[in-house]
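One protein chain is absent from this view; the other protein chains keep their places.
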């Protein structure tokens, strides 16, 4: 097939596939799954931080937090649009999320219990997201790469803002510092797990790398992330909760301890502290909004038919 | 007509009319109106105090407040039952309330903004209610009188509890005392207006008195109330917001200033601070509960038909 | 300067309360585009609030956060409209339509305030408020002239919010004095243009002006709202738990 050949060539040249290009069904499916999971993660990921909008402890922080959660909605929207170019409408993607068929990043099944959690989410969760996403700016599927460029710019603001929240806490009262340390203790492990299981247990990764969707392995990304956050944690004056964490001169990287993959798998399977809560909130927003969306459609239909009538009248008059 | 004669005789003897007795249509209508207004007032009257249940400042006060608001629901229920003996079902009475056809006591259109308001409502509003209700225990319509006996017992607890809340505040910190004084300042006038307009402007009162429903005129009840609360206010160490209030040796009563009847009339006509809010909350509770009430009916119908089936089976089997 | 500062509180507290109410919607909106839109409006209002509270605070040596987090309910000067509960989306849109129309008329005039700071805030805010008004008007049309259910809900939303319209246009001594000095706009002078702007939108949306009287009160002293203490309890909880902390 000419399509396959051309596709292979584009991949070999590390060029970009556009939605109008022929692509293998597996490539399309992989992208739809990955991109929509990414979109769902942005949308579900609004919840833990939105939990603190009404209680943010200064007006400046409230402003930044609203902007951040808004950005996540925006990212969700870009990513749904980019996924739609692969032929699956947003309604269908949202249905998959609400019916529990589609997944989203497990990290958002952890609660944001304190204000410091907002900081830890920004610093660690957005930090891990950036490590994942920067290479995706060069993903072979062009609309995905373009969405990522836009998203990565904003994410790096978010990470910086999260770090600043923790910095203020860490340099505040002893209670504030304790709150910051507690948040880091709870989010460190789950953040490292955001890169997915160890390479040995990640069967799909290789195909994604062959297709130039994924550029680095899970473990490579995780290592980069650890190398990035260790000095940042030092600058914060906070400890990362891993006794095995230490600089390895030989490797030129930080060594770190084994993660609790049993917990990771159980959260993925629905046992996270907030899985059901997150889905309930999303479903409620969707269901409570149904009458609004119906009204918008009905109004649009009426408007279209009024314009049609006006056009008809004009024709008859002419 | 024998019915009318017998009715007149019962009234003349100051005996009691039972639901099965003949009664003039005007008497029935007056009672339905008055009793259902009274029931509605109990139900709407739950709202200002319920506003503080979740925020009551001690567990003891929270307990007392929950019991009080519960009593109000109970009073509403007795009074709807008593009104039903006059042939109007509760559903219809509730419909009249929700559609804005029926009235409830205007006092509940004032907000309970602070914890001290809970005290002021107990002391002044329940206090005024008792003055109104004690004579109603001897109302000529027997079910009304019986309901009132039960209600009055509980109301006097409530008044006492309200007074205690204010007593604690008045003997607390300066801020607490100021909060108590502010609440009394806002509730004093509206509480005095609970007895209705001055006798000269109260055309229906006379007929009600002739029927032995009402025993004392509005102004008489108001005077008793003022005479009761002045020493209670002194015991609290709080001021009543009326510069004209003073003991009249000659009359053996307290004189008091003119009330703002313009405000009274405008609140009755819907201009109170909370008229719309109260009705909205009541309607929402009713509408949000519709599916529950439907389920209960459907279940009851199923149960009845199951029992009928069982009975039929039994007959066939026999 | 204290009277101008108090006027800045009138304006700033309105914006702050509305931002707080709208902030709750983010992540709960009826469509994702609305999460973005409501977050936008909330941030605009919060921006006005911060500017105005900072300005007000300068008269008393206080920061925006001192004023937002450490005043008690009876020291706020917000109108009741912005304190009303979100309710359903129709109720929120009704509140938006009324408030944006009012703010649009107000800021259109305040750009000429003799107080330079207030004139500058109004000029900046005016563009934003035009968007808020357009957003609310568009939704009023869609909901009013959408389905039977949306029409009913939008009409109810207007009904529940309308009692708090009158207060927006109530004058008081402070306002009269400041208006005379060309600093404030006398609210009563805005009512006619408010009506002329909002009525056609309501009519075009096949809705009716609510037949409900204004709620008694309206002195911006918080003497008549049960909502304010709930809003502040939530908004201030963390800041008050750590007095003196920085964030």
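By written order: A, B and C. Residues from 1 in each chain.
In this text, contacts are C-beta pairs under 8 Å (C-beta built on N, C-alpha and C of every residue); 3 or more make two chains touch, one makes a residue touch a chain.
Note that the coordinates shown come from a computational prediction; the quantities given were computed from them, not determined experimentally.
Participant: As a test of the contact rule: which chains in view would the missing one touch?
Facilitator: Counting the whole assembly, the omitted chain is in touch with A, B, C.
Participant: Hey, which of B:6, B:33 or B:62 is the one touching the hidden chain?
Facilitator: In the complete complex, the chain left out is touched by residue B:62.
Participant: Of the residues A:15, A:171 or A:266, I need the one that contacts the missing chain.
Facilitator: The missing chain is touched by A:266.
Participant: Under the stated touch rule, tell me which residues of chain C contact the chain that is not displayed.
Facilitator: So the residues of chain C touching the unseen chain are 72, 233-234, 237, 240-241.
Participant: Even though one chain is hidden, which residues of chain A still touch it in the full complex?
Facilitator: These residues of chain A touch the chain that is not shown: 48, 51, 55, 111-114, 186, 263, 266-267, 269-277, 280.
Participant: Name, in rising order, the residues on chain B that touch the hidden chain in the full complex.
Facilitator: Within chain B, the residues touching the omitted chain are 43, 46-47, 50, 53-63, 66-67, 69-70, 73-74, 76-77, 80, 115, 165, 168-169, 172-173, 175-176, 281, 284-285, 288-300, 302.
Here is the rule we use: only the chains that are shown with their structure count from here on.
Participant: Give the label of the chain whose average Cα location is farthest from that of chain A.
Facilitator: The chain farthest from chain A, judged by C-alpha centres, is B.
Participant: Centre to centre, by mean C-alpha position, how many angstrom separate chain A and chain C?
Facilitator: Computed value for the inter-centroid distance: 34 Å.
Participant: Where the CA atoms of chain B average out and where those of chain C average out, how many Å apart are those spots?
Facilitator: Inter-chain centre distance comes to 36 Å.
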